[in-house]
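Yeah, one chain of the complex is gone here, protein chain that is, but the others are all in their spots.
Chain lettering (A, B and C) follows the sequence in which the chains are written, and residue indices restart at 1 in each chain.
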Amino acid sequence: MGGLKEIALTIIVGLLLMVLLPLGVDTFTLTVLCIYALLGLSLGFIWGFGGILCFGQAAFFGLGAYAYAIAAINFGTPWAPFFIAIIVPALIAAVFGGMLFFGRLNDVYLAVLTLVFTLILYKFMNVTAGENYVIGKARLGGYNGIPGFETLSLPWDPSEYIYGDSLFYFSLTLLLLVFLGLRWLLKSPFGRVMIGVRENELRAELMGYDVRMVKTAVFAIGGGVAGLSGCLYANWAEIVTPNLFSLGQSAEVIIWVIVGGAGTLFGPILGAAIMGYLKFLLGQQSLIDNTLVMGAVLVLAVLLLPRGIFPVITDLFTRRVGRGKKANRKSSRRGRRRREGSDAK
Amino acid sequence: MLNDIVVEARDLTVRFDGVVALDNVNLKLQRNELRCLIGPNGAGKSTFFKCLAGMQVPTSGEMIVEAEVTTGYDPFRIARLGIGIKTQVPSVMDGLTVHENIWLAARRTQSTRKANGIVDDILERLKLGDLSRLDVSTLAHGQRQIVELGIVLAGDPWLVLLDEPAAGLTGDEVERMVNVIKEINDYATLIVVEHDMHFIRQIAKMVTVFHQGRVLIEEDVDTVLSDPIVRDVYLGKRR
Amino acid sequence: MKIDRRKFVAGTAAAGTLAFLPKMAMAGETIKVGSILDTSGIFDLYGKPMDKAVTLAIEELNAAGGIAGKMLEKVAYDTQSNMALYTQFAQKLTRQDKVDVVHGGILSASREAIRPTLRKSKTLYFYNVQYEGGVCDRNIFCTGVTPAQQAEVLVPYAMEKWGKKIYILAADYNYGQITAKWIEHYAGKAGGSVVKTDFFPLDVADFGSTIAKIQEAAPDMIMSALVGGAHLSFYRQWAAAGMNKKIPMASTTLGAGNEQVVLTKEEGDGILLAYSFSKELDRPENKAFLDKWQKRFGSTDDIHELAVATYQGMHLWGAGANKAGSVERDKVVEALESGVSITGPSGKITIDPKTHHVVTDVHIVEVGDQKMNVVKSYDQRQPVDTQAVCDLSANPGDTTQYEIKI
Partner (left out) sequence: MDYAAVVIVEILYGISVLVLISAGLAVVFGMMRVINLAHGEFITLGGYAAITAHSLGVPIFISTLIVAPIVVAIFGLVVERLIVRFLYGRLINTMLATWGLSLLMIGGMTMIFGNTTTGIPTPISGFTLGRYQMSGYNLFVIFMAIVTVMIIYGVLKTTRAGLIARGAMQNPEMANAFGYNTSRIYMLTFTAGAALSGLAGGVMAPLVGLNPASGANYIAKAFITVISGGTSVVSGLLSSATLFGSVSQIVTFISTSVVGEIALLIAAVILLRLLPTGITGRFLKDRV
């Protein structure tokens, strides 16, 4: 199997990135790019491999961030909140996803309801400024959000905070671990069933698989990864605000995945990193509006690069190197557009 | 064992927006039977098939499989009763290889190792070995039909439901399909929906003819095919 | 002439770095003033004039000889109305640019996002915005007016004019919630009552049912602490229903971003406000300030309360640093705590040493013909809200933002 080789390669690439990236860009920015990459990965996973287009992935990102902030204020220690920030969004995704999938909702209806879910959270969080909105010791704070919670520190030395450079190394390590974990998952029997469901729900059902459960599980995993991303974000920004749930945030995740390429795991990571950095660069000039560029990129990506950047690069690469039929076939298969999977039927 | 009824439909009725697709259908099926359902388009045979497969919830009436009322079951629960289903338009996983398609079907009940063995067996039985590493989407229609049959067999069903298995097959492939169906019938009960008379002649024993949502006649194949009313139904409607 | 001299100084400094001066010597050449504001995105209405105010104040301080003989240099970042960028740029200001002071932040959320970063890196921070009050932290100076300072004068004045029953409409966030409490507090003190308080998230733009509810409650006056573009719809819908002729209104927020210009005369006329600044303020310092702004930027149309607070915040810091003879944080803080005061466009402002807030004049203003006409001025109002909870001379290690219980 190529499994070991792939793990080794991922680790080497990861180590290289850890050493090389800080030479060019400050680690504070790199950390947030890692966080975005995790968020992109979570959507890339459920959309590209589970066939679930979620218009509200920001919901689980925000839930992770809020869960961390609220738990950290109540516990005063960072590590239990760290895990809570993964588990809570995963559970909420499981319950909400279960409601959708057991109701056999698909396509545009799924898109609407995930969007509505995010909107409800956004609106709710915005009206929690009053002093009766308290969870334990934590005030929800409404529009202003929650500042001033304990951030991650070394488990054996709570006075040694993980921030700055170390937060970057920590985030990048988690990104690599999640990447490898999802790769492994996709190769496992569950992963294959999941891809089977994406390819043909009816057939998976006729084989005896409970499609609703499979999709709910996929959605919950995506929610957990998004939650982890939100948790890191809370540690990075040291404040959480309702804007984490905004439509703009959801839109950005989708842009990352499209630009990078749905149907691959690496694509969304690449898309998030490129677009995140582009946004950062655009922020340093005032000639062209930032939103305008993001919008133009999305329109052009859908029209000209419907498969995303990463599959195109791999295609070019395999063609040039000419690794023979097998490699070509595989990459083109992986790169096939997943987005319209449900439309085609 | 002669009266071992495994499938029974009781007063099964399906209505769509006022149109009656199935009208009080009663039908019984014995273990190890090979039953063909025929009838012109819109006669209700496919609707009946869907009710049995869990793809259509009847308006009223009951479907009973081995003493279990399955009315309104989702397809996956039907499948988990040990029922293999091939749909009218081949339902396969396009982006996956032939091997992966069949493996997924076998893996639901078996360990990974056993599933691999089952896949090899089936590939051999259906002579799909050459195609096993190709994406199903690249295959011709007939080949896809065979792959779907492989998927059905991989679940090791005791009851097999086939909707128009011969549609779009070449002469050779039809022959292979006939043999496979006969082979399956050695150990499993079969329901075949079909309107290709030539094909039915080759496999059928008992035939149920549907017409306008009702069971018109239920007899052995020779009686049915020589029945003047059946002829009229077919000629009157089509062909 | 000023400009030439500045250019010359900056030029020598730059040449110095490149050519021969060792880095250590260079570090003392200029004083870096960090500015972190939303100059694009939905808050740029507030941020752009504030950014200009920073520029103008730096130019003036330099023209007056800089601080302790050193020239000031502006290091500015645009946070694009995005809270995430605040932390990012605050890190950049403290770690890479190593600035000597940071002025900026607009929303309370943005202030709370960067306050810990600046405290940890021991960088002095000035927050120059009208806000909800209660921040108690030795590293920060808040030079904007707070709710108690406004409500204390506005509520009794309006009640005397219009009656005792008040209906409060407020933005549903920290600022609105706290302001509503202060309005209620001062209404009670003056013998009035609040019939109802409604809170609205910042994106609510439809007030039809609210207008009906207000009529049902039949108050003598409305107190509004509505904030932002969407809430502007209230004033128009209120006027569209003809209500502005029936129930009068006062506000602690309208006009902070020059909203009175967006509303028509019919919609805005007669609304009472309370601010530390108005362009119509008839004082020589104000006239001089407006002149300088006009010369430097071409138009005074965009000047508002927050821009003036920023301008004065810069000068307060400059006065403190000059008194200390250094820009070192602890020395500047000590100097400011000794009671530095300046006279700016809005009048005399003094640092309150216990709270690091300001004692300032507050003016009752009436909107008329899209202008903010001063009706009555109250001199030197204490930041009584923050004073109720914060005493930095007793607890210098305090870093909380208190929710003031009334």
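Heads up, the rule we're going with is that a residue touches a chain if its C-beta (ideal position, glycine included) is under 8 Å from a C-beta of that chain, and two chains touch if they have at least 3 such contacts.
Note that this is a predicted model, so its numbers are computed, not measured.
Every shown chain that the unseen chain touches in the whole complex is listed here: A, C. Of the candidate positions A:Leu17, A:Ala94 or A:Leu119, contact with the hidden chain is made by A:Leu119.
Touching the missing chain, out of A:Met99, A:Val134, A:Leu154 or A:Met213, is residue A:Met99.
Contact with the chain not shown here comes from a single listed residue; of A:Leu175, A:Ile254, A:Ile269 or A:Ile309, that residue is A:Ile254. Shown as candidates are C:Asp206, C:Asp291, C:Asp330 or C:Asp379; the residue that touches the absent chain is C:Asp206. With the whole complex as reference, residues 53, 99-100, 103-109, 111-113, 115-117, 119-120, 123-124, 126-127, 247, 251, 254-255, 258, 288-303, 306, 339-340, 342-343 of chain A touch the missing chain.
If you put the missing chain back, the residues of chain C touching it would be 40-45, 172, 198-201, 203-213, 215-216, 228-233, 236-237, 239-243, 246, 259, 262, 264, 266-267.
The working rule: only the chains that are shown with their structure count from here on.
Chain contacts here run in a simple line, from one end chain through to the other with no loop closing.
Note: centroid distance chain A to chain B, computed from Cα atoms, is 42 Å. We define each chain's centre as the mean of its Cα atoms; on that basis chain A and chain C are separated by 38 Å.
Inter-chain spacing, taken between the CA centroids of chain B and chain C, is 76 Å.
Residue numbers of chain B whose C-beta contacts span two or more other chains: none are found.
Multi-chain contact residues of chain C (touching two or more other chains): none found.
Chain C meets chain A in the complex at residues 39-40, 78, 80, 82-85, 87-88, 91-92, 96, 107-109, 112-113, 115-117, 171-174, 176-177, 199, 201-203, 403. Chain A makes touch with chain C in their complex at residues 26, 28-29, 32, 123, 126-127, 129-131, 141-145, 147-148, 164, 233, 236-239, 241, 243, 283-284, 286, 289-290. By the touch rule above, chain B contacts chain A in their complex via residues 53, 55, 74-76, 79-80, 85, 87, 91-96, 100-101, 103-105, 107-109, 112, 135, 151, 155.
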